[in-house]
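Now for chain A:
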Amino acid sequence: MTTSARPLVELKNLSVDYHGDRGWSRAVDDVSLEIANGEALGLAGESGSGKTTVAYALMGERRGASRIGGGQVLFKGREIFGLSPSELTALRGRSIGFVPQNPMASLTPSMKVGGQVAEMLRFHQVAVPQGMSSRVVELLDAVGIPNPAAAAQRYPHELSGGQQQRVAIAMALACRPDLVILDEPTTGLDVTTQKLILELLAQLKRETGVSMLYVSHDLASLSQICERVAVMQKGRLLEVADSRTLFEKPQHDYTRRLIASIPRIDAPPADRLEPLPVNARTPLLEVDGLSVSYARSGFFGFRAPPPGSDTVKSVSFNVGRGETFALIGESGSGKSSIARAVAGLTAPRAGTIRFNGEPLPALARHRSLALRQKIQIIFQNPDSSLNPRKTVRSILARPLRMFGKLDSAEREARVIELLKAVRLDPAYADRRPHQLSGGERQRVAIARALAADPELIICDEILSALDVSVQASIIRLLETLQRERGLTYLFISHDLAVVRWFAREIGVLRQGAFCELGDTETTLSAPSSPYTIQLLDAVPRIGAAPVPPASSP
Partner candidate 1 sequence: MYGKDILRLSRRKLLASAGAALAAGPLATTLHVPKSWAQPKVLRIAAGEADGASGTMDPAQSTADPDAARISLVFERLVVLDDSFAPVPQLAKSWESNDTGDEWTFKLQEGVKFHDGEPFTARHVVHSFKRLLDPATASPGASSMAVIDPSAITALDDYTVRFKLKSPTVEFPALIANRFTYIVREGQPESEMRTAGIGTGPFKVKSFVPGEDVSVFVKNEDYWRPGLPKVDVVELRAIPEESARIAAIQSGQIDLCWDLGRAGIEELKKNRDVKVVSTRAPFVLTLSCWTDTPPFDDVRVRQAMKYVVDREQMLQLVLRGYGNIGDDNPVAPWVQYALQAEVRPRDVEKAKALLAEAGYPDGIDIELYTSETTPGFIEMATLYQAMASEAGIRVKLNKAPANDYWSAVWLKQPFVCSSWSGRGADEALATPYMSTSDWNETHWKRPEFDAYITEARATLDVAKRTELYQKAQQLLRDDGGAIISVFPDALGASRSNVSGWKLHPQQSTKDFSEVSIG
Partner candidate 2 sequence: MSKLVLTRLGMALLSLLAVSAIIFWCVELLPGDAAERILGRNATPESLALLREKLNLNLSAGERYFDWLRSLLSGDFGVSLVADRPVLDYISGRIANTALLSGFALLLYIPISIALGIITAIYRGKFADHAISVIVLIFMCLPEFVIGILLISIFAIKLAWLPPLALIGQANSFGELLRLIALPTITIVAAMSAYAVRMMRESLIEVLESSYVLMARLKGLPTWRVLLFHALPNALGPAINITALNVAWMIGGVVVVESVFEFPGIGRLMVDSISHKDVPVILAISMVMTGAYIATNLIADVLVILLNPKLR
């Protein structure tokens, strides 16, 4: 660790209060941290841990109704919150760069990309000998944007997610700041794009020697860039250690549990249940030649959509009873279309689906009550999967009344039993969705699926909106339910590490077709298609050697 006269950033006993519906609550409680010159500090924690509040405090920005409860924030020895507005404006962008979480929402839609970078230079009076526009092109090129001159003239919505983030990084580094704060820079991106962005950040750190504060909930990607990592929970700083020692000897049991719940591609999760014995496979679900098109059926619904517009191109696979089949693919690969076709929400353009040997009508409303009862679906976004106006009890009661012949007393008992099955306190029955956390809502969705006592449950990316620790507990729950009730899962995800130890069969989708299909173990240990290899390689490995810090400036 290089030593220099004085740390670049010093947080002394910082506390920040946040004014919610019920008065002031403490979001950050007595946090002290330092960032040395040229050092990259990771700040890890789950949503609501206060990590983002700390990052913004460093920029002198109080989001919404919040106030400094105590302590100091020093940048190069100067108290940030003591600065006058003009000093603060001069500091931001000039000395401290900022890379936002969701690039799409953070670039001004009505202004060209080049213009947004150029204004950083113009308003911070950065000397630009070779002229503004060429300097901008240089910056965009430096962050790896293909033909930067053309890109400069485009509007944000005309770039991909990855490119937008690169523009944000270019803006942050335009004035050669001393410190760059990154707020979950890779969260909204695809796995492969995530890897490229992390490599870019590492390379820029090496070249410019800029110090970084990298805020993220993803410990794995943090460990790849930062020399030291600080872990926060509910506003308090638990421990700070260099990344290697943190992973090997975590001090705090919360950190230990956090690390344990990170899905790893190279090692099965600790509390993984014994895999089921492989006995004779009787296929429950058989899909062959399935094609689904995104084009709306023509005007008046008569003309069939053109074949060219298929998102799913004649896919065939089958799922054995009591097993888990995983469908893997990035956004736009057609995995959700397959799920919706099986669930009967969208009519496929071609191909047949058989369940228990019986052909399935295309749309749910044409299917028999028995079929609709045996196949259930759970959705990705917990916010929109439950009707906000209903109580948990009525949400669960609806399928019970539709599929079962129970009187109200029996139904009440069933609701209690279902809540227990998904590890929820029966008292939750009277709550409404907005009184539950994301994880709790997903559990209610699972309970709703179980209410029909199904044979097949389609899980359409049900984990991606949840915190890492919450994901792990949901996987455990699904495994236990599979063993207790012999359930079959069609599990759709984009995260190989999660699926690696959970699914028996796996299918890797790319642009609507399988580029890999077969038993998980053999497929992932010896992948045949280059795309799968690329996916495997993109999964961040914990404890990999961090990028060596640059020599002192």
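Behind the choice of candidates: all candidates are chains of the complex that A comes from, given by their letters.
Quick notes on this structure:
Going forward, a residue touches a chain if its C-beta (ideal position, glycine included) is under 8 Å from a C-beta of that chain, and two chains touch if they have at least 3 such contacts; residues count from 1.
Only a predicted model underlies this, so the values are computations on that prediction, with no experimental measurement involved.
This complex pairs chain A in touch with one listed candidate out of 1 or 2: 2. Within the complex formed with candidate 2, the chain A residues making contact are 59, 61, 63, 89-94, 98, 100, 102, 105-111, 119-120, 123-124, 155, 157, 168, 171.
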